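Just one protein chain is left out here, and the rest sit where they should.
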Amino acid sequence: MRDSETTVDVAGVHQLSSALRAVVESLPGPVRQVTVRAGECSIDVSWDAPAAVTAPPPPGPVLAAPWEESPGEPDDGTLTVRSPLVGTFYRGPSPEESAFVEVGDVVEPGQQIALVEAMKLFTPITMDTRGRITAVHVADGDMVEYDQPLIDYVPVEG
Amino acid sequence: MRDSETTVDVAGVHQLSSALRAVVESLPGPVRQVTVRAGECSIDVSWDAPAAVTAPPPPGPVLAAPWEESPGEPDDGTLTVRSPLVGTFYRGPSPEESAFVEVGDVVEPGQQIALVEAMKLFTPITMDTRGRITAVHVADGDMVEYDQPLIDYVPVEG
Amino acid sequence: MFRKVLIANRGEIAVRIIRACRELGVRSVAVYSTADASSAHVELADEAVRIGPAAARRSYLNIPNVIAAALKTGAEAIHPGYGFLSEDPYFAEICAENGITFIGPPPGVMESAGDKATTRRLMADAGLPLLPGTTEPVASLDDALAATGRIGYPVVVKAVAGGGGRGIAVARSPEALRTAYRQTRAGAQAVFGDSRVYLERYLESARHIEFQLLADGFGNAVHLGERDCSVQRRHQKLIEEGPSSALDEQTRTQMGEAALRGTKSLGYCGAGTMEFLLDDDGRYWFMEMNARIQVEHPVTEAITGVDLVAEQICIAAGCRLQLGQADVQLRGHAVEVRINAEDPDRGFAPTPGTLTEFRTPGGPGVRVDSHCVPGADVSPHYDSMIAKLIVWASDRRAALDRARRALGETTVVGPGIRTTIPFHQRVLDHPAFRSGEVRTDFLPRHLGM
Partner (left out) sequence: MFRKVLIANRGEIAVRIIRACRELGVRSVAVYSTADASSAHVELADEAVRIGPAAARRSYLNIPNVIAAALKTGAEAIHPGYGFLSEDPYFAEICAENGITFIGPPPGVMESAGDKATTRRLMADAGLPLLPGTTEPVASLDDALAATGRIGYPVVVKAVAGGGGRGIAVARSPEALRTAYRQTRAGAQAVFGDSRVYLERYLESARHIEFQLLADGFGNAVHLGERDCSVQRRHQKLIEEGPSSALDEQTRTQMGEAALRGTKSLGYCGAGTMEFLLDDDGRYWFMEMNARIQVEHPVTEAITGVDLVAEQICIAAGCRLQLGQADVQLRGHAVEVRINAEDPDRGFAPTPGTLTEFRTPGGPGVRVDSHCVPGADVSPHYDSMIAKLIVWASDRRAALDRARRALGETTVVGPGIRTTIPFHQRVLDHPAFRSGEVRTDFLPRHLGM
């Protein structure tokens, strides 16, 4: 029982609007044009660019992953040094001293570029090959996980 | 008691939406444009790029259905008379008498072609249109379910 | 014991009954509408018979088709579950006429329990406390207005044929009573085909306490403690728990004995529930008798360890109740929440659709009763229940913590589908609910709903 009758069925269009959204969300791929009709009411939509598909609902509790999962190697030849253990990342030998490396430095094979500390054991992080540092992903003193990207470099011919 | 009465058949659109998805998922290859309609409701979708097809989910344990689920109408013009109730199927008025129809018979609109008995009530099954009987799917005395295919026929011009 | 039982229902309760049959070694026959062709109860049963199209009136409420399905499959008994045909004495009679056992009370008892005026009279005779009201249906609006002189306001107008919170309206003034009287009569005529109504004093804020009962055909009966269903929205239960934090052992014993007395005076047989209101002075009042298995029965199963559906089937098969009152020991605390496809932010409007994701919780003390699987449709043709979550723990606080944990693990996703999960989480986190101070006005008072 409704309190007031409307001459045009605005409520119906509202209801259809949510049905329309459900239709778009349920379909695979970006759609260009949709019409839904129920009795007297209908909605007709077309997108200029293909419809941006609504993001799927959040997958439950958010994983507290501080770094990109398997970011893959970009195509520009950049390589990544990853953490071989869990611990605290240090950019230099002590707070007073300067960092082992800075972005832009060219570093030699075997040269130390960072330090990871766990249980008072300090594990030096070293270069395998000659390269120019292009990014440092972790701040001094932050915790790193196993396999976490630490430092990016581009190989440089010897 | 509902807060708001549904003015348009949103439920119908929802059903149609899941039917639409099922259609898209069931078809081979990427589709470009689909329209589904049932009574007052319809949905019309077109994709910009062809829709990426999700593989249909495995059908799960087999339903113990004694007859083909929605066999669809074949292309040769055959139509099917289905049971309007649950009961026992009889081909003739009594065991002593002959069947109402046999395969090959041409039957007139309104003519009785079978009998379904439930709770000692006998429901005659009759033809809507003129047609030639092409198959009888159920044996005399077998139980039939609601909507179960009973008899096939091909319409014959009067 | 029966060899084969037909389940005249769908959804989670059909699944529940099929499970009980399987455990008892009884074959099960599902009936289903076209809309439910791929539903879990069809898949789980030993046999399945299609009985009609989606509309319940032409399928699950289609008595000739249900009976024909039972006769043709050789089912010796029919379990009606809840809703649909479960409280229809006419259906129980037809079962009897066709030599099929109806798993429930005898038709005469169902009729008495279904007629609220008759039940009130019988309960008054058995010495159960009744709220001030009319013992007979009121004959006219004038009679109703006159009766309030004795009863006082607020007053509730109830359809004689109603029950489970349907067919009732509250009036706080003579003007409101005029409207309530007319509307309830008209609604009752339309829905139940019986326009008779009676009046009862309305308690704005009370505990809804119900006792679970089991009675066999040999005069044996036990009660299995109470459930507290005070969290309601417009007289519909949303959360049920047991035991009630409002009852001490003495009150529990008294109310249980009263419930047994009332049950016996009805000549009851099978599983049933007697509903009471408990006011703030600790007085309890008989409300109604439900002659069916209830949605919230798992709460009692969790705290007593008794399988109520199996007991129903055994009693209907003519077995003697093996339980004595002393065997019924309550242990720990249980809570049930109904996970419905409804949008709590839009007045609990149903949100039917297809479940693209459906993950239920597990681990200790967690029970899920559901007919849903990923890919299942929540059909707009039937009720919107997706699952019942029942948790048990050693005490109420641990049970609430567990319920919260389990709800957090539950994933229900589908286009357009919203669920009551966020609502339940809000209630479970609410200090008033956690303190146990919950009455039937909890939602308006504490959640503004």
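Read from first to last, the chains carry the letters A, B and C; within each, the first residue is number 1.
Note that in this section contacts are C-beta pairs under 8 Å (C-beta built on N, C-alpha and C of every residue); 3 or more make two chains touch, one makes a residue touch a chain.
Only a predicted model underlies this, so the values are computations on that prediction, with no experimental measurement involved.
Tell me which residue among A:Val103, A:Ala118 or A:Ala135 touches the hidden chain in the full complex.
Counting the whole complex, the residue in contact with the absent chain is A:Ala118.
Which listed residue (C:Arg27, C:His381 or C:Arg402) would be found touching the missing chain in the intact complex?
Going through C:Arg27, C:His381 or C:Arg402 one by one, C:Arg402 is the residue touching the chain not shown.
Which residue among C:Glu241, C:Glu275, C:Glu301 or C:Asp383 touches the omitted chain?
The missing chain is touched by C:Glu301.
Counting contacts across the full complex, list the positions on chain A that touch the omitted chain.
Touch set of chain A with respect to the missing chain: 59-61, 63-65, 69, 85-88, 118-119, 121, 143, 145-148.
Considering the whole complex rather than only what is displayed, give the residues of chain C touching the chain that is not shown.
Given the touch definition above, chain C has residues 15-16, 19, 22-25, 44, 298, 301, 305-307, 309, 329, 331-332, 359-360, 362-370, 373-374, 392-394, 398, 401-402, 405, 408-409 touching the missing chain.
The rule we apply is simple: only the chains that are shown with their structure count from here on.
Using mean CA coordinates as chain centres, what's the gap between chain B and chain C in Å?
Whole-Å distance between the two chain centres: 36.
At what distance in angstrom does the C-alpha mean of chain C lie from that of chain A?
The mean C-alpha positions of chain A and chain C differ by 49 Å.
Using mean C-alpha positions as chain centres, tell me how far chain A is from chain B in Å, no decimals.
50
Residue numbers in chain A touching 2 or more other chains?
Those would be 18-19, 22-23, 26.
Which positions in chain C touch two or more other chains at once?
Within chain C, residues 353-354, 415-416 contact more than one other chain.
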